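Everything on this sheet refers to the single structure shown next.
Moving on, here comes chain A:
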Amino acid sequence: MHNLTLITFLPALGALIVALLPNRDERVLRGITLFVTSVVAVLGVSLFCAFDGSQAALQFTQSVDWFTLGATSVHYEMGVDGISILLITLTAILMPFVALSSPGHITERTREFLVWLLLMETGMLGVFASADLVLFYFFWEVSLVPLYFILGIWGGERRLYATVKFFLFTLAGSLLMLLAVIALISQAAADGVLSTNIAGLTDWASAAPLEAQFWLFAGFAIAFAIKVPLFPFHTWLADAHTQAPTSGSVILAGVLLKMGTYGLLRFGIGMFPAAAINAAPLFMILGAFGIVYGALLAMAQSDMKRLIACSSVSHLGYVVLGMFALTHAGLRGSVLQMINHGLSTGLLFLLFGALYERRHSRAINQYGGVAAVMPLFAFFWVFAVLSSVGLPGLNGFVGEWLILIGTFQTSPVLATLAVTGVIFGAVYLLSATRRLLFGEITHDETRSLKDLNTREVAIVAPLCALCLWIGVQPGVLIEKTSGSLDALVQRVEDTRQTMVVGDLVDPRAEEGVR
Partner candidate 1 sequence: MTHDWLWLIPALPLLGSLLCALQHAQVLRGRATNPDLQPGIGAGATAIAAMAAAFGLCLRGFGDIGGETELLQSSSWAWIPGGGGLDIQVAMVLDRLSGAMALVVTGVGLLIHVYAAGYMRGDAGYAKFFAFLNLFVTMMLVLILSGNMVGTFVGWEGVGLCSYLLIGFWYDRDGGSPGHAAQKAFVVNRIGDASFLLGMFLLFTTFGTLDYASLIEGIRAAAMGGENSGTLALAALLLFGGACGKSAQFPLFTWLPDAMAGPTPVSALIHAATMVTSGIYLVIRLNPLFAASEVALFLVAAIGAATALIAGSAALRQRDLKGILAYSTVSQLGYMFLALGSGAWVAALFHVITHAFFKALLFLGAGSVIHGMHEEKDVHKMGGLRRHMPRTFITFTCGAAALSGLPLLSGFFSKDEILAHTFAVGGAWWLLWGVGVFTAALTAFYSWRMVALVFFGEERFDAATVHPHESPPIMTVPLMVLAALSLLGGIIGLPAVFHVPHLLGEWLDPVVRTGNEILEHRSGGHLPHLSHTMEWILLGLGSAIALGCAHLGFHRNKNGLATEEAFESDHPKLHGALSDAWGIDRAYYAGVVTPVRVLAAFVAVFIDAFCVDGTIDAMADTAKRAGTRLKAFADGQVASYGLWMGGGAAVIALLWALGGN
Partner candidate 2 sequence: MSVPTEHLLALAAILFAIGVAGFFTRRNLIVVLMSIELMLNAANLTLVAGSRLHSSTGAVQVDGPILVIFIIAVAAVEAAVGLALVIALYRQKQTVSLDAFARLED
Partner candidate 3 sequence: MVNLLFYAAALVAVLTAAGVVLARNPVVSVVSLLSCFGSLAVIYLLAGFQFLAAIQILVYGGAIMVLFLFVVMLLNLGGLSPEAEDRDDPLFHDRRRSAGGLAVAVALGSASLIGILRGARHLTEPTNGFVLPAEGYDALPALAEAMFTRYSLPFEAASVLLLATTVGVMVLAKRQRSAPPAGEERP
């Protein structure tokens, strides 16, 4: 029942069916897609429920020999820990809604779109579920391709520029990571670690000499930083988000960016704790800077999708900041914030997508007074905005709060800088909301807008409910990840103990030792 391979490859199977089905009726194809993604969602949730959060070890593991690279054997190995279980569940839950939203904005080449969508899900689930480095890299690349097509075929007017930019950026990151992967595997093999199993490599890498750790960490970290994206690698995101169709934006914000933060956590910090401790100040500064920088960018935007994209930069700054605070609270908040950002930004994109389908304009000043004609839309929009700005009681708050308090424990200065993000977040999102929803109706086209229909409500209402539930009961999620994160913190602390206090250690680490 709890079979990772089944969950991962079910969408691919669905893609095959959709691709080969002779039936040309789009509704049937969409129905199949929705069904497959829903089944995956159910499986994902049941996996989530069955997961034991108090354990740090991988669960639901599966392993089959795959091939050998020289003396090193590569396995097809799947398994989830407390971090990936959340992201798998998020992916599985988000996809049916994306599939359900697609009739609104995908009107041509539907079959192809659905095939890419399903393949994408397999890629993303695979990234989170793989327990072998080579397999991870394989899925990482697999997940890249479908978005390339979704962006390039169904995107906006400047889609080619955005697509090429997205592809080049992520490819550059991937190649860097490939280098690091190869270096890691060969160096580990030289030490007699003859398997690409992530757990085994982690054991080797975390005990490796600092210099080796440093270079490998740099390779992985830059690759993931591009994906996250951290300043200064963030510019692809705004273009990609702006040009992508709604479903593309949702997947991008909801899951794909999380691959970067997930990687940073699992491979950056998990594998190379010593290097991570040394690099932590840099990443914390980048994260805190990203929060403010993204917020300032968002304030200056007149294009709603671009604004949401810039807010993603800001939100992911929180994730990175909390992660590299390397405290219990910071890490928990960081993981939770990944989920939260996926939900609330996904919601914003879905909602604005619904509006875009009606008016075909992304410019905020083309709207105004929408609340009067679309009260339901206004309700859900404000809800999503509040979730995004971190209102207590909704999901965003818990993550942000934990990140901030975790950061405060290591660096009060950066926490103070990050707290300004709380203010700026309110400024740009509420200002956009005001210009979108409030005031008098300024465009006649707005007057005839229809409120959300049943399908659209069916997309956003459950996600809003989820936001509320996480805000009220975040413990359910946090408990699942606590085992893994505690082990991670333990590893970091152990590393601090053993690290020579001196040349390469920053003062903070010395404090930790003390």
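Candidate entries met the following condition: all candidates are chains of the complex that A comes from, given by their letters.
The rule is short, and it goes like this: a residue touches a chain if its C-beta (ideal position, glycine included) is under 8 Å from a C-beta of that chain, and two chains touch if they have at least 3 such contacts; residues count from 1.
Just so it is clear, the structure is predicted and the values come from calculations on it, not from any experiment.
Asker: All of 1, 2 or 3 sit in the same complex as chain A; which one actually touches it?
Answerer: 1
Asker: Can you check the complex and tell me which residues of chain A touch candidate 1?
Answerer: 165, 168, 231-232, 234-235, 293, 296-297, 299-301, 327-329, 331-333, 368-369, 371-372, 375-376, 382, 386, 391-393, 397-398, 401-402, 404-406, 408-409, 412, 415-416, 419-420, 422-423, 426-427, 430-431, 433-434, 437-441, 451, 472, 474-475, 478-479, 482, 485-486, 489
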